[in-house]
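Of the protein chains in this complex, all but one are displayed in their positions.
By letter and in written order, the chains are A, B and C; residue numbering begins at 1 in each of them.
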Amino acid sequence: MGGFFGAVSKRDVVLDVFFGVDYHSHLGTRRAGLIFHEEEKGFQRQIHSIENTPFRSRFEDDLAKFAGTSGIGCISDTDPQPLLVRSHLGIFGITTVGAINNDEALVERYFSGNDSQFMAMSSGKVNSTELIAALINQKDTFEEGIRHAQELIDGSCTLMIMTEDGTLVVARDKMGRLPVLVGKDGDGHCVAFESFAYHKLGYEDAYELGPAEIVRITPSTITTTSPAGDKMKICAFMWVYYGYPNSNYEGKNVEVMRYRNGAIMAKDDREQGFMPEVDYVAGVPDSGVPHAIGYATESGMPFGRPFIKYTPTWPRSFMPSNQDVRNRVAKMKQVPVPELIQDKRLLFVDDSIVRGTQLRETVDFLYESGAKEVHMRSACPPIMYSCKYLSFSSSKSDMELIGRRVVDQLEGEEGLAHLNEYADSATERGQCLLKTICEDMGFDSLRYQSLQGMLEAIGIDPETVCTYCWNGEE
Amino acid sequence: MGGFFGAVSKRDVVLDVFFGVDYHSHLGTRRAGLIFHEEEKGFQRQIHSIENTPFRSRFEDDLAKFAGTSGIGCISDTDPQPLLVRSHLGIFGITTVGAINNDEALVERYFSGNDSQFMAMSSGKVNSTELIAALINQKDTFEEGIRHAQELIDGSCTLMIMTEDGTLVVARDKMGRLPVLVGKDGDGHCVAFESFAYHKLGYEDAYELGPAEIVRITPSTITTTSPAGDKMKICAFMWVYYGYPNSNYEGKNVEVMRYRNGAIMAKDDREQGFMPEVDYVAGVPDSGVPHAIGYATESGMPFGRPFIKYTPTWPRSFMPSNQDVRNRVAKMKQVPVPELIQDKRLLFVDDSIVRGTQLRETVDFLYESGAKEVHMRSACPPIMYSCKYLSFSSSKSDMELIGRRVVDQLEGEEGLAHLNEYADSATERGQCLLKTICEDMGFDSLRYQSLQGMLEAIGIDPETVCTYCWNGEE
Amino acid sequence: MGGFFGAVSKRDVVLDVFFGVDYHSHLGTRRAGLIFHEEEKGFQRQIHSIENTPFRSRFEDDLAKFAGTSGIGCISDTDPQPLLVRSHLGIFGITTVGAINNDEALVERYFSGNDSQFMAMSSGKVNSTELIAALINQKDTFEEGIRHAQELIDGSCTLMIMTEDGTLVVARDKMGRLPVLVGKDGDGHCVAFESFAYHKLGYEDAYELGPAEIVRITPSTITTTSPAGDKMKICAFMWVYYGYPNSNYEGKNVEVMRYRNGAIMAKDDREQGFMPEVDYVAGVPDSGVPHAIGYATESGMPFGRPFIKYTPTWPRSFMPSNQDVRNRVAKMKQVPVPELIQDKRLLFVDDSIVRGTQLRETVDFLYESGAKEVHMRSACPPIMYSCKYLSFSSSKSDMELIGRRVVDQLEGEEGLAHLNEYADSATERGQCLLKTICEDMGFDSLRYQSLQGMLEAIGIDPETVCTYCWNGEE
Partner (left out) sequence: MGGFFGAVSKRDVVLDVFFGVDYHSHLGTRRAGLIFHEEEKGFQRQIHSIENTPFRSRFEDDLAKFAGTSGIGCISDTDPQPLLVRSHLGIFGITTVGAINNDEALVERYFSGNDSQFMAMSSGKVNSTELIAALINQKDTFEEGIRHAQELIDGSCTLMIMTEDGTLVVARDKMGRLPVLVGKDGDGHCVAFESFAYHKLGYEDAYELGPAEIVRITPSTITTTSPAGDKMKICAFMWVYYGYPNSNYEGKNVEVMRYRNGAIMAKDDREQGFMPEVDYVAGVPDSGVPHAIGYATESGMPFGRPFIKYTPTWPRSFMPSNQDVRNRVAKMKQVPVPELIQDKRLLFVDDSIVRGTQLRETVDFLYESGAKEVHMRSACPPIMYSCKYLSFSSSKSDMELIGRRVVDQLEGEEGLAHLNEYADSATERGQCLLKTICEDMGFDSLRYQSLQGMLEAIGIDPETVCTYCWNGEE
C-alpha cells in the first residue's frame, strides 16, 4: 500500500516529517523518500530503499543536510517517490498512494496525443507518480489536473503536492478509499494517513478531508479548493487489518473497532451456539490480537499468547540476498510458547483468511505441538474479490483466494453467480464453503465475522464503507 | 546484560549460530560478535556495533564469508566480544556474560605478579572478557582456570569457550545466576540462554547446566568436567523482566510465570480488598503485558492496550548522533490509544518500579489525556538494592532507586536498618513506603507483588532464587 | 566535461563497460552511471556519486548484479546519467556530453507547445540528458530526433543511445567538438572518447565518427544512418589539456603532440632569443609535464620534477564535507622537492594559464623556497573567451580569465576590439599583455605558445580545430 506525511510551518519541520513518515512504516516495505523546501536552500530530496534497513536508520544521515519549512515524505510499496517535477505549473514535489489498473493504457493515451516521454524504471514501466504528475500537468491548475487524473485512473489515487512556495496541495481519492487527516500546532499544519503520527509530534486534529476533496495548506490556513463529493467508499480493511491501533479514521479508532468486532463475533457465537469451551482465546499476531482481546472479554474466556513475535530484530520484511537464509527467515518471526499449546484447547482469531497457506502451516504446527483443539475465527467475511483500489493483497488472480478456490471446487464456473451467498455464512452456500474450508484446514471449528457485524463494529454509515472484497460492490 | 549462543556439529552451523545469536538480541543493545571454526579455514571472527542497526542487518554481509562446524556468538551490552585468545592453553574463542565489581583490583593484582599487559579500550578500561581470559590462563586447564576466575570475581560470570579443535567448553556462573541450556539435533549440539532460540532452529532440549557446572560439548557428547555445586541463586528477574516469553529456565516458562504472577496479585488484591473497579487492565509494554493478562483473567476485568509500541521501525535503542533527534526519539516508542484512556478507569501492571522517572511521565500523560483513575501494580516488590551480579539496572548508586530515595526521605540513614521491612508491604514501614510513592506519583492506588507471591509464581525452590534486589540476601 | 563508453557484443560486456568507463574517469568528478541490457534481465541501471569515492570502488558491488550483451556508461561532471527513457520510440538508455547554453529557453519552448513535464533536480533545473531526450522524442526516428536536438542546442552535444534491442545509436556533435571512436574485437563493438580505453580491453580501432555523423552499431555492423558533415571544429584542448596521453584523436596522439608542442616552444624561444639558461625544465603536473619534456629535449636543458603529485591517495577531487579539511586539502596534492628548487633556475611549462590564481601561489612558494629564477611557459596562447561548447573552464564570466582582466586593466572596454591582438604575442598588444602578466606574477620571464605553433603541434588541418578560446572564432 504505502502512506505519506507532510508538514508546512513557520519553523523547520525536518524532524516532524522524519518521524511522521517513520510512523507510516507499517504501510510499506520497499522504498521511502523525503523532499524538503526552504527559501534559501530550495528543494532537497532523498530516496532510499528500505528493504533491508528500517526507515530511520536509512535516513538518519540525511537529517543534518536537510532544512525546510515545508516537507513531504512517503513510504512506498512500489515505485521511488516523492518526485520533483517541473512543468508549466512550476517546480513541485509529489507523492501518491493508490493503484492504477489502466496504467499502460494511460501511457499509450499520453503518447498518442503528445510527443513526450517518461523516465523509465529498469523494468521499462513508468513510475506511477510520474504518470499521475503527467496527467495533472495536462491542465492549467493543480486542482483541475488532479480531478482530471482521478477521472482517468481506474483504481484509486490519493496524493500530496508541495509547490514552489511550500504550500501543500492535498487530494483525497475521489471515493475517499484512504483517509487523509490534517493536524495543527502553534506554528503550522501537517498531513497524515495515521492520526497518531501527528498526535505523538504534538499536533492536534484539525481537519479530515472528505472524498475527492482538495485542500491547500499553508502554515496558517487550510483552504478547500475543490469540494468533497457526496459519495465515499473508505476501505474497511483500514480498521480490520491495515491501520495502526492508535489511529482514528472517520472518527473511529482502530483498536476499539477491533475489540468491538471481536466482541460481536463472540456474541454471535454464543447466541448461535457456536462458542466452544477453550483454555485460551488468542490472536494471530499482530492484527488478530485486538480482535481476540474483544472476543475473550465478551466470552469471559481467558486471553493468552501462544505465539509471540520476536520483535527485537524482526521489525520488517527481511530479504537477505542468500536464498538459504531467506527460506529460514520466513518462519522465524512467530515463536510459540509450548506451555500454552500442549494439551490446550485454543481459539484463534485472525484478521482475515486470504490464501490460507500460512494458516495451514500454523494449524499443522499447533497439532504437532499437542494442541487438543484449534478453533479459528476470521475477523471479516470470506474474501471473494481481489482488491483493485489499493492493491492490498498481492494476489495476481482471484483464484489465489481460498474462498474462490473452494467455490470453484464446489461447483466450478457456476459458482461465480453465487459468490455473494458464499460470502455470507448465514446462507446454505456460505455454510458449505465454511464447512469445506474448516475440514480442509483441519480446524475443530471455523467461523467468519458477518458483513453486518464488521460494519457495525466500524460504526459509520455502511454505505460509506468499501466492501468490494466481500460482495464485489464497487 | 548480554547473552550468547554456540553450536558444534558434524555439519556447517553458520546459519544456526547467526539466528541463535539473533534470538538473544533483546538482551543487549551495544555490540555483537561471531567466531566460527572450521578445519580448513581455521578461525574467522567478526564484531560489529549494533547500536543503530539490528544484528541481522549488521552481520548479513558476513554470512557468505563464514564457514564453521563450530561457532560461538554473543550480544554484548558492554565490551567487544567474543575474543580470540592465544596462550599456553592454545588458541581459543571466548565470550562471557556477567558483572565484575572488582575489575580494577583484578587488573592491579594481575600486574603485580606479572609483567604482562592488556589491550586497553578507548576508555582505558580492560575488556572484561580479556580480563577473564587472563585469569583462566593462569591455570593449566580450562576447567581449573575457569574455577580460578569465578573464585576471584566479585559479581557473576557465565562463559563459553571454543577451543582449537572446535569443542565448546561452557561454564555456568558459580551461583547459577543465569541459565545455560544445551540443545541437540541429529548432527550436533548447541548452547543458549533462551531455550526458544534453539527450539525454533530444530534442536530439542538436551541438558541444563547446574550452578558452577562446566561441560565440554562435541557434536556427539556432553561431558561434565566440573560438577554442579549445591547452591543456586538464579536471577528472579529472568522471569519477571529479562527473559523472552517463550523461554523456560529451570523448567519454568516465562509467559506462564507472568500470567500466574498477575493472577496471584489479583487474588491478593481481591482478598485484601484492594481490587478497584476498572475499565481496562493494561500492561506497561513489553514485559508488563503478560503480568496484566494474568491479572485481568483472574480479576474478570477486561484486558486492554491503552499504549501500543510502534514496532515497525523501533526494534531497539535507536541512538542517533544528533542530540535533538535523540531527545525526541526517547518518547516515541509508546503510542497511546486515546479512546482507551479518556474517561476510563485503568489499572496498569509494570514489571517493576526502579527509578520511577519514566512512570511519572506516563501517569502525567494519562491524567492529561483524561484518564478518570490510574491504579498501578508492580509485578515484584520494591527494589532496595542495585544488582551487583548482572548489572541489570544501570543505576550508579542505590539512591537512584525510588524505594531508597523514599526511605531516605522518610527517616534518613536510620532507615537503612529497616530496608527489609520497607520492601515488604505487609509491614507498617512497607505500607508507609507504598503510600508515599503512591501519593508522590499521583496514582489512585499502588500495590507491589509480595516476595512470596513472586516466588510462588516462579514455582521453584525459593532458596534457589536470587532475591538480592529486594532483601539484600546474597 | 564528461565522457562515455558503450559496448554491444555477442558475449557479456559488463566488465568491458566497467573498465571502459573507468578509463574516462579523468574527464569528470561528480557522477557516473551504467545501464546494461540483456534479453532475459532486460534493462539494469545504476547511478552513483563519485565525488569522494573512485568509480571502481563505487560500482564494484554492482558488478555481480549486472548482466548484459549491451551496455553504456558515463562519467558526468554535471547531471545524473545515463537515463532510461520511455516514449513512442520505445524504451531506451541515453547518455550525453556537451554544453547547452540555451537550456532554460529550450525548456520554456517545450512547455509552450506541450502540456508535458520534466523530472526536476533538487536545484529545480532540468537534467540536460532528459531535456535532450525530450527533443529527440519530438521526432519519429532517433536520427531525426538527434538532428533536431543538435539543431536547437546552442553549445554542443555528443550522445549515445541504447535501444530496446541493445543496438547502440551514437551521434557525434554536429561540429565534432569531441571525438567518438569505435573499436571492435571478435565478438562485437565498443564506443569511446579515449581510444586507449578499448585498446587496453583488447579492441582494435574500427571507425572514427565524422562531425554530425550518426551510426548504429550492433555486434557485427557499424552503419552510418546520418552522414558526416563537411565542417569540423574539434576542441584543441583535447590535446593540450583534457585528453589522456595514450589517446589518439583524428589520428594524432596526445603525448606526442605535447612533446612536439614543447619542442616548438623551445625552438621559438631559441630562435627569438628568449631561451633562458636554467637548471631544470619542469612541467606543472599533470598535463604540463609532457609539454615540458618536449621543451627540455629540444632545448638540451635537463628535465626535472621540482613538484611531484602525491598520487597514492589523491586520485581525484576530494571534497570532504568539513570546510576546514577542504581548505587544507586544496594545497596538498603538489609536493615540492626542495633540493630541486633552492638556488635553482627553473623553467616551468603549464598547459595553459586560465585564471592565474593557482599559478601565483606556486610562484610565491617557489621564491620563498629559494628559487633563483622562475621562467614560465604556457603551452597555448592567452585564453580570451570562456568555452561555450564544453564548459571546459568553470568560469562564470570572461572576466575571471587573467587575460581579459589584464586587457580591461590596460585599456578598459576599448580593449575588447583588440582581443585577437592581445592573444597574439607577436603583436605589440600581445607583448604588452605578456609583460603585464609577467611582472604581475613575478616571473623572470613569461612566454605563450603561438596559435600557429600549437596548431602545428596538433598536426591536422587548422581549419578543423576549434580555437574559440583564443580568437573567438566560432
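Here, a residue touches a chain if its C-beta (ideal position, glycine included) is under 8 Å from a C-beta of that chain, and two chains touch if they have at least 3 such contacts.
Remember, predicted model here, so these are calculated numbers, not experimental data.
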item: Visible contact partners (per top-of-document touch definition) of the missing chain; value: B, C
item: Contact residue for the chain not shown (choose from C:304, C:356, C:381 or C:403); value: C:304
item: Residue touching the undisplayed chain, where the options are C:55, C:348 or C:470; value: C:55
item: Among B:50, B:134 or B:454, the residue in touch with the chain that has been omitted; value: B:134
item: Where the unshown chain meets chain B, residue by residue; value: 42-45, 83-88, 91, 107, 111, 114-124, 126, 130, 133-134, 137-139
item: Residue ranges of chain C at the interface with the undisplayed chain; value: 15, 18-19, 22-23, 25-26, 52-57, 60, 63-64, 196, 199-200, 244-246, 248, 253, 255-256, 259, 286, 290, 293, 296-297, 300, 302-305, 308, 310-316, 318, 320-322, 324-325, 328, 331-332, 335-340
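One rule holds in what follows: only the chains that are shown with their structure count from here on.
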item: Chains touching both chain A and chain C, listed by label; value: none
item: Length of the line joining the C-alpha centres of chain B and chain C, rounded to whole Å; value: 63
item: Centroid spacing, where centroids are CA-atom means, of chain A and chain B in whole angstrom; value: 36
item: Residues of chain C whose C-beta touches two or more other chains; value: none
